[in-house]
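Right, I'll just put the structure down here and ask away after.
Every protein chain but one is kept in place in this view of the complex.
Letters A, B and C mark the chains as written, and numbering starts fresh at 1 in each.
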Amino acid sequence: ERRNTAMPEHFGYGRPATEKEIAAIAIAIHPDGKGLPAGSGTVQNGALIYAAKCAACHGATGVEGPYNILVAPDTVDAPPFDKAPKRIKAIGNYWPYATTIFDYVRRAMPFNAPGSLSDNEVYSVTAWLLYANKLIGANAVMNAKTLPAVVMPARKYYVTDSRKGGDGPYE
Amino acid sequence: ERRNTAMPEHFGYGRPATEKEIAAIAIAIHPDGKGLPAGSGTVQNGALIYAAKCAACHGATGVEGPYNILVAPDTVDAPPFDKAPKRIKAIGNYWPYATTIFDYVRRAMPFNAPGSLSDNEVYSVTAWLLYANKLIGANAVMNAKTLPAVVMPARKYYVTDSRKGGDGPYE
Amino acid sequence: KMVQTGIPEAAFDPTRQVGPLPGVLGTRSPFEHPQRKPSLTSSQTPLQDLYGMITPSDLHFERHHAGVPAIDPNSYELMIHGMVDKPTVFSLADLKRFPSVSRICFIECSGNFRKPDKENITPQDICGLTSQSEWTGVMLSTLFREVGIHPKATWFLAEGSDAAVMTRSIPVSKGWEDAMIVYAQNGEAIRPQQGYPARLLLPGWEGNTSVKWIRRIELSDGPFMTREETSKYTEPVKDGKIRQFSFTMDARSIITYPAYPAQLQKGWVEIRGLAWSGRGKVQKVEISTDAGKTWNAARLQEPVLDKAHTYFRYLWQWNGDTTAIMSRAIDETGYVQPALQELFAARGLGTGYHLNPVTAWLIKRDGQVVYSPEKWK
Partner (left out) sequence: KMVQTGIPEAAFDPTRQVGPLPGVLGTRSPFEHPQRKPSLTSSQTPLQDLYGMITPSDLHFERHHAGVPAIDPNSYELMIHGMVDKPTVFSLADLKRFPSVSRICFIECSGNFRKPDKENITPQDICGLTSQSEWTGVMLSTLFREVGIHPKATWFLAEGSDAAVMTRSIPVSKGWEDAMIVYAQNGEAIRPQQGYPARLLLPGWEGNTSVKWIRRIELSDGPFMTREETSKYTEPVKDGKIRQFSFTMDARSIITYPAYPAQLQKGWVEIRGLAWSGRGKVQKVEISTDAGKTWNAARLQEPVLDKAHTYFRYLWQWNGDTTAIMSRAIDETGYVQPALQELFAARGLGTGYHLNPVTAWLIKRDGQVVYSPEKWK
């Protein structure tokens, strides 16, 4: 006796997404910089924006809090994280891609006014954060070309999860 | 390897029930009258109690409602229930045991003051209900001996459920 | 304490405004208003608005004889006495110390069929006195062993502590089989409307026997013939007989989508609903989309559990013609859910309980779905 009708490949539900709609919503940045908008930002402008819109929650120099510490330059003599549970993790010593700063700040910060910064403002405050973390010089300009080129010190440490379960040794 | 400990026969939880406690709470009446308390009641007293405490909800003669109809004398010519879905079912033509009246009224009626009647009042209102359903005479006295002796016309129709499931004919 | 503020029915961009922070208790969306349909004595579960096999606890059906008693769990007691070795009184804490068991099963009122008198009637109206929960408690057999049951004891009386002090007589064999005293419902304490702090649970049996707010169990050598098993919960059957102690709920099913008040579009439709049997597992659910001429098997949502609501699904294409769709359940005993006429033919017209007929829904040309009475037979 016939099981109920087999599933069709397509049901025809939903409507086509328009190019315009996709462009308006699809703002995620790829680690190679794909998706970064036009515009640019400087460390100086970023310092002003940071002071005005971010310092209240992240501290004057990005370390005072009360919320997440944003500044932790990578230092040669710093012990590896697996031996220093108390060591602060922040952009300079832990983030593997500079593009993530732009992507995250644009969508989620300031916490109480997400999505309120212009692209140029995001480029500027990203520049300041990179500068404060000693990853770019004071005169650097961040844009769709220069931002992805910034090599983050922690990238080389990232490995993909290798746990498999089973009765082998713990990983 | 040992499954968790096997269940013991007794865990020792709970406390013994005292005779006094059991007597106070175990008021259910068996169909043979076992459990009926001392005391008695007459049709006349029952009529007074019924009028005062029951008629408001069951009607002056037990048929006017608004709640359940209590009076429906069994009549020889009445069609069987399976052929007369509209036929009223009440004490006289449907209840199989007279003791159930005592048991139910004592525990649940009057609806807005359950458990408020004395045993004698329950015997009396039970007497009146039996009389109104033409099952006992106007001068009958209901007590632990006479109540179980009242033979209810519907008892002979009761059969125990014989449904068994399976793909046989429906019952 | 941080109370979860009501989520505003805002029409703003949620990505631009931080919402309420975590709180002590979650809330329903203000756009969702599932409700039971109450009368003086019962309230029906909105089956057509639900998904899957679990009934949200505050939408579980009610059937009470004197409202919902307010019971203090600290003074609650369950007495087991009569034909036992050791008459014993258990506190709620005592009951919770015994080995516990959790099981998912339905409860259904014996009177869970309202013969529709109009087209515009929902699954909730027709069949809403049934719900399903994950129940947790102690097996009654564990308590029977604790107090020691006399070999001659063949029945027990279960008595509730509501204002009806409701009583039912139950065969001891069911006590030993799968009866439970349950104190938890869907992960938390049982709700007042379902028997807080503890009730009897007789899986697969008419709901009235699963005495709520249970306070006493008396072991005896015969049934007590209480009002709820003589005047009520008995059914006139053929030849003037009156059927008593008809405990088990026979296999039943109902399509909950599409059903009134759904509105269909031509094309693919997943027919959905619930099936259950008091005699064990649902073995199969068959769907007809041509007013009962042909039947095909639906897919059952695993795991299919004993004496439990089982969700079924059947993928269908509606071509726009008017037709009637319906479901029938077949349980592990081979019993096939009947049409109403078959029940009346077998039992006569006087029966009001244990009506588990096939329910059909008429799909009109405009896609409106309404109740379809059995005239198609």
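The rule we apply is simple: a contact is a pair of C-beta atoms (placed from the backbone, for glycine too) under 8 Å apart; a residue touches a chain by one contact, two chains touch by 3 or more.
Worth saying up front: this structure is predicted, and the values here are computed from it rather than measured.
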Touching the hidden chain in the complete assembly: which of B:M7, B:A60, B:A138 or B:V151 does that? B:M7
Residue among C:T122, C:Q193 or C:Q283 that touches the chain left out of view: C:Q193
Of C:E119, C:E270 or C:E374, the one touching the omitted chain in the full complex: C:E270
List the chain A residues touching the unshown chain? 7, 9-11, 13-17, 21-22, 25-26, 28-31, 80-85, 87, 89, 91, 94-97, 99-100, 103-104, 107-108, 111, 114-115, 154, 157-167, 169-171
For chain C, the residues touching the chain missing from this view: 1-2, 4, 7-11, 14-32, 34-43, 49-60, 62, 64, 66-75, 97-102, 134-136, 161-163, 165, 183-184, 186-189, 191-194, 196-197, 213, 268-270, 272, 301, 303, 305, 311, 313, 315
Logged for chain B, residues touching the omitted partner chain are 1-8, 11-12, 107, 111-116
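Assume only the chains that are shown with their structure count from here on.
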Chain B and chain C have mean C-alpha positions lying a whole-number Å distance apart equal to 27
Whole-Å gap between the CA centroids of chain A and chain B: 76
List the centre-to-centre spacing of chain A and chain C in whole Å, with centres computed as mean CA coordinates. 51
